[in-house]
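A protein chain is absent from this complex, but the other protein chains hold their places.
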Amino acid sequence: MNPFFAKKSLLMVALTTLFAATSAQADVTIISFGGTNQKAQAKAFYEPFTKASGVKIVASEYNGEQAKIKAMVEAKNVSWDVVELESPELARGCEEGLYEKLDMSKIGPKADFIPSALSECGIGIFVWSTVLAYNADALKGTPTSWADFWDLKKFPGKRGMRKGAKFTLEFALLADGVKPEDVYKTLGTKAGVTRAFKKLDEIKPYIQWWEAGAQPPQLLAAGDVVMSTAYNGRIASAQKEGKKLKIMWANNIYDFDSWGIPVGAPNKADAYKFIAFASKPENQKVFSGEIPYGPTNVKGTAMIDKAVAADLPTAPQNMKGALASNTQFWVEHSEDLEQRFNAWAAK
Amino acid sequence: MIASYASTSERIWHYAFRMLCGLIIVFLILPILVIAPLSFNSDSFLLYPMSGFSTRWYEEFFSSPAWRQAFTNSLIISPFSTLLAMLLGTPAAVGLTRIDFPGKGLLTAILISPMVVPVVIVGVATYLVFAPIGLTGSYLGLIMVHAALGVPFVVTTVSATLQGFDFNLVRAAASLGANPLTAFFRITLPLVAPGVISGGLFAFGTSFDEVVVTLFLAGPEQSTLPRQMFAGIRENISPTIAAVATILTVLSTLMLITLEWLRRRSERLRAAP
Partner (left out) sequence: MTQYSATMPAPLDTAPEASLQSRLRRAERMNKLKYGALILPLAIFLMLTFVWPIAALLKRSVDNPEIITAFPQTSALLRGWNGQALPDDGVFAAFAGEMAQIKGTPVLAAAAKRLNMEVPGFRSLMMRTVRATPLEAGASAREVLIDADPRWGETATWQLLARNASPYTMRYLLASLDHKVNEQGKVVATSPEEAIFVDVLLRTFGMSFVVTVVCLLLGFPLAYFIATRPVKTANVLLMAVLLPFWTSILVRVAAWIVLLQSQGLVNQALMHLGITDHPLQLVFNSTGVYIAMVHILLPFMILPLYSVMKGISPVYMRAALSLGCPPFRSFWKIYFPQTLPGIGAGGLLVFILCMGYYITPSLLGSPNEQMASYFVAFYTNQTINWGMAAALSAILFVATLLLYAIYTRLVGSQNMAARAR
């Protein structure tokens, strides 16, 4: 072949792949928080769904940032079909018209779900919890309260905490002796916020901040920190890999992660089908078996093995004294408190 | 090269200085050499001493859909953005060296500025402008911005090559009846080719290592190798990262050798009478 044509056809091939890849595909794009959570979702939801329906899934991860979704929706050029969301982002996005108002009739009977797992634009995937996790090898004794997390004498060493105001301030108040039911009331006042930051000042030099959920188990396993706030599921996965990490459930903070459909999603019908599939009790059961987050479908809870059930945030003994994350509070205050947190952390 | 009549203090100074320079070179090179062996470690810790030899992390790299997709994306985006940068930058450099006009200095400064403006600003700015017109989450948008970031390198290297270029050759060609295009392709281009190629290599290197703009502009389908590495380092710095790092280091070494070869070649050409 003439080398000129060879070059030209190569260019053509490249160009076609280039533009074929930009055009929308029929595959359903699902964005979730990555790591072991995503792996569990793949096993419990994505793979069986593709097997059952023949619809392929493009799975990708993000860290909860809403900017991309906002930009896509405003440009009316949405490439994501289903997104895993934390509650405040969901509530805010719903108000701002980023997410479709869901038609429950396409998903399943309302009565099957924990009532608080359902909202206008979202449907709960699972209940997760932020707990105190510790490295049993590095710690002499067992922490039993958030006050112990602050106790540098009894438990010397560094602490891991999520970089951000959300939950950090709650834990500070809990450690300062505020009762779980009063936490958000206290945090709603100026004095309460100051109190929380003052409490955080006590351990500030000892805090190692983390951003992604996969980090705390590593920090703990590597001995970089002796205790850390962590998502209970990530710790359980690390335990499975043989790491000697433990969970303190006292005064954990729990919340839902939900599915949402961005307005203008290219494959809305399949997105609904997927959400309906993932909300079925038998699939939620598989998910909870992979990573110990509690099902939102009440029927799913009933199906779960006893051994697994004890590790779920929804287990009665774990729920005792637990604090439900206050979505409304964080919708309102994330702007000012995150700003103040940044200012505090940077000093 | 120390003179035999040098005093003791001069001798001490001489060797201390050499040692200092040696240490600085170690500082420059060591981090790059240290990561490659770990990518062949058989267990999953990035620690010395290594526990055994294994290629499993390379297998993981080539079998993981996410990494493979990122690699493919990098191989789509970087060459195209390099091509675009070369196509736009080379003629512009020729134009800039050939004519003078008021404001030329300013124009040159603007054409070069993508090199110095903080990438975060470029990322946010293009993101906010590209989003409403649907250029975020597309290959085209990424290629365009990567080309903009690479273009200054093409302009500057080609200009530098042209400074030693005898434009009478073009005139001669024209007087012999060649039209400007023919003259460009037959005379100018072969002579400035080393400059174009090394500028292109710089542009390629820039795009191939670009992560900030990609963080803002790329959707999950356009994730590139550096973008994937960024996520990997932040979450879990596994030996797979070390394997990718090693592959990238080999690639950059190859680019460096090519550049060096080009530089010597053009030096030889210029030295020739």
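Each chain gets a letter, A and B, in the order it is written, and its residues are counted from 1.
By definition in this document, contacts are C-beta pairs under 8 Å (C-beta built on N, C-alpha and C of every residue); 3 or more make two chains touch, one makes a residue touch a chain.
Predicted, not measured: the structure shown is a model, and the values here were computed from it.
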Sole residue of A:E95, A:D182, A:E282 or A:D305 that reaches the chain not shown, by the stated touch rule: A:E95
Of B:S54, B:T72 or B:T108, the residue in touch with the unshown chain: B:T108
Among B:I77, B:V119 or B:I187, the residue in touch with the chain that has been omitted: B:V119
Hidden partner interface residues of chain B, rising order: 10, 17-18, 20-21, 24-25, 27-32, 34-35, 38, 46-48, 88-89, 91-92, 94-96, 98-102, 105, 107-130, 144-145, 147-148, 151-153, 155-157, 159-160, 180, 198-199, 202, 205, 208-209, 211-212, 215-216, 226, 229-230, 233-234, 237, 241-242, 245, 248-249, 252-253, 255-256, 260, 263
Chain not shown, touching residues in chain A: 65-68, 70, 92, 95-98, 163, 194, 197, 208-209, 222-224, 328, 331-336, 338-340, 342-347
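Methods note: only the chains that are shown with their structure count from here on.
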Length of the line joining the C-alpha centres of chain A and chain B, rounded to whole Å: 37
Residues of chain A that touch chain B when the two form their complex: 14, 17-19, 21-22, 29, 31, 34-35, 58, 60-62, 68, 71-72, 74-77, 79-80, 211-212, 214-215, 218
Contacting residues of chain B [partner chain A, same complex]: 76, 80, 127-128, 131-134, 136-140, 219-221, 223, 231, 234-236
